[in-house]
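What follows is one structure encoded as structure tokens, with my remarks underneath.
Of the protein chains in this complex, one is absent; all others appear in place.
Going by the order they are written in, the chains are A and B; count residues from 1 in each one.
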Amino acid sequence: MAKQRGRGMASVNYPTGMNLGGDPSQALIHATTTGSFVVTLSSVDLGQGLKTIMAQICAETLGIPTDNVIVDTADTDTGPHCMGTFASRGTHRIGNAIIMAAKEARAVLLEVAAEELEVNAADLETDGKGNIQIKGSPGKSISVLETALAAHFKHGRTISGRGIFLQPRSYPEPETGRMTPATCYAHACTVAEVEVDTETGEVAVLSLKSAYEVGRALNPRMVEQQIVGGAWMGISHALYETTEPYYPDRAHGPVDFNEYLMPGPGDLPKFENVVIERPAPDGPYGAKGVGEMTANSPIPAIANAIYDAVGVRIDSLPITPEKVLRALKAQAA
Amino acid sequence: MSVALRAAASPREACRHIARRDARLIAGGTLVMNEINNRETVTASLVDLASLRLRSIKIANSRVTLGAMTSMADIAAHPKLKFLKPVVTAIGGPAVRNMATVGGNLHAEAPYGDLGVALLALDARVTLETARQRKTMRLEDFYAQHRKLGAYLVTAVNFALPGANRFFFTKAIRRKPVSASVVAVAAHLPRKGKRLAGPRIALGAMAPHPIRAKAAETALDGKALDETTIAAAASAATEGSAPASDPYASAWYRREIAPVYLARLLAQAAGQKS
Partner (left out) sequence: MNRIPLRFHLNDAEIGEFIDSGTTLLSLLRDKLGLTATKSGCNQGSCGACTVLINGAPQLSCLVLAARCEGKSVATLEGVSDNGTLHPLQRAFMDGFAAQCGFCTPGMIIAAKALLDRNPDPDRGEVIDAISGNICRCTGYEPIIDAILAAAAEMRGGKRKSA
């Protein structure tokens, strides 16, 4: 039995967001009379953790606890417009829109608090725990809840804010084709180690080691989890997933999740990840997008590792045992 | 769609009922329910075998009798059936194993039917009832004939307990730890002295139902299990096979690796390093 090991690497530069007809997203924020703030979006959380990150960004900007932020993504008919959660754009685009909205709401919050405390709004600060106090004398303070009640019942004001982030459309220069499709790029490099069974063409991924430069990791555990989940998906694209296993012959397509192959919990390599933070100037608190790219670099890294192991180049996905075995036989012939 | 479910009162009564075209037996339901949910079947009436007390494992005089409603999990948990554990724990996940039955597995089409592969290598006998009679036949004959039997119901399978370290099973899969067979190989390798005596090799996913690799058996019979014999058996492994292409593997690939998996299994049996 012959098992050959190999190592391969691949790097990725990933633009945050996209540039079709311009790339905007909006956010609306308002205070309720319970001291909470509602962020209204039509962006969608499909498991990537959008709601958590948006609550963090809103809370940070307003200066209130994250628990006091409610992110409402319920309705794309009635919510402010969002281009969508794709192109790794959510944190960057929607996060920036929320910062803009939260700044406006914070200004009103402090103005109302200033009137209640009979001081100048410029002299106020938030303590991050739900109170507004006079800079340097925390004894004199008012809670966010009291402020919200006062705004509603006494001052007749809404503590609210509107935000939008627009990445304007970039046209290519006719002469050179040069354009600015994105303002920030995340970067990653993955090293894959594989073992190839030369008699069966079966490939086992032994380890995936990656370094990611993501701007700022607003929630480090979620970034790490995105990288692990993405790496799994990368393995899946590299070695398993297809609706047409014998393309261009379209026969024998899978009809259920048994047949639509993906790596199982017994196929996991050793994951090792390093996150490097270099805040992006135009990112919300420096964040770039670390979404789709996590599934990218594992794929060529695995293909390269297979080449390193057994000297065959497979250039179509997924790299099935059959393709490897056929290539090995062609190589031997 | 509305499906009527009736408890089988007796094997005979069940047979009489399923003689109607739109009625089916349901055992664990892992395959039948899938078809019903997909609306692939016109089944309007299911006859439930759960009421028939066919869930049992009996071992007497070195013969094992598995009631048709015995589940894969029942087999996996039985202390005297450890040799079958690698077979049944390679089927589905734990939930499927709790549901999937012996009787159902004999009716599962390739690439399923892994327990059947093992039972074929063990030269199992199938006991079945029709509306009129009770019959026992070799599993091999059952596979060849069951579509022509009309309405019948498998009540049990039985086989002789293999000697210690005489039964081996392996399965090529595309997703770990469990997935349908790319190819499954079972080997029962009784010995006289150092030589194999009446070896039986069965393959799964190499034809619509489990088959014996008779040419490989011939290459092994009366021989010591050495490298030459193993190579001869491997090169004869796919004779008479007719694998299909499916999303797991192509027919070509199955033919290529069946000999490799057989050779590795035999090497394991020989206690050789490979």
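Assume contacts are C-beta pairs under 8 Å (C-beta built on N, C-alpha and C of every residue); 3 or more make two chains touch, one makes a residue touch a chain.
Because the structure is predicted, anything quoted here is derived from the model rather than measured.
Asks: Looking at the whole complex, which visible chains does the left-out chain touch?
Replies: Taking every chain of the complex into account, the missing one touches A, B.
Asks: Could you tell which one of A:F271, A:Y285 or A:Y307 touches the chain left off the display?
Replies: The missing chain is touched by A:F271.
Asks: In the whole complex, not just what's shown, which of B:M33, B:A131, B:L161 or B:A207 touches the removed chain?
Replies: B:M33
Asks: Could you tell which one of A:N131, A:S210, A:N258 or A:N304 touches the chain left off the display?
Replies: Looking across A:N131, A:S210, A:N258 or A:N304, the contact with the absent chain belongs to A:N258.
Asks: Have a look at B:D48, B:D123 or B:D221 and name the one touching the chain we're not showing.
Replies: Considering all chains, including the one not shown, the answer is B:D48.
Asks: Take the complete complex as the reference. Which residues in chain A touch the chain that isn't displayed?
Replies: On the side of chain A, residues 46-49, 221-222, 224-225, 228-233, 256-258, 262, 264-266, 268, 271 touch the unshown chain.
Asks: What chain B residues would touch the chain not displayed?
Replies: Touching the missing chain: residues 1-5, 26, 29-30, 33-34, 36-38, 46, 48, 50, 73, 89, 92-96, 98-99, 177-178.
The rule is simple: only the chains that are shown with their structure count from here on.
Asks: With centres defined as the mean C-alpha position, give me the chain A-chain B separation in Å.
Replies: A distance of 47 Å separates the two centres.
Asks: Enumerate the contact residues on chain A facing chain B in the complex.
Replies: My answer: residues 1, 199-202, 240, 245-246, 251-254, 256, 258-267, 321-322, 325.
Asks: Which positions of chain B touch chain A when the two form their complex?
Replies: Per the touch definition, chain B meets chain A at residues 34, 172, 174-180, 245-250, 252-253, 256-257, 260-261, 264, 274.
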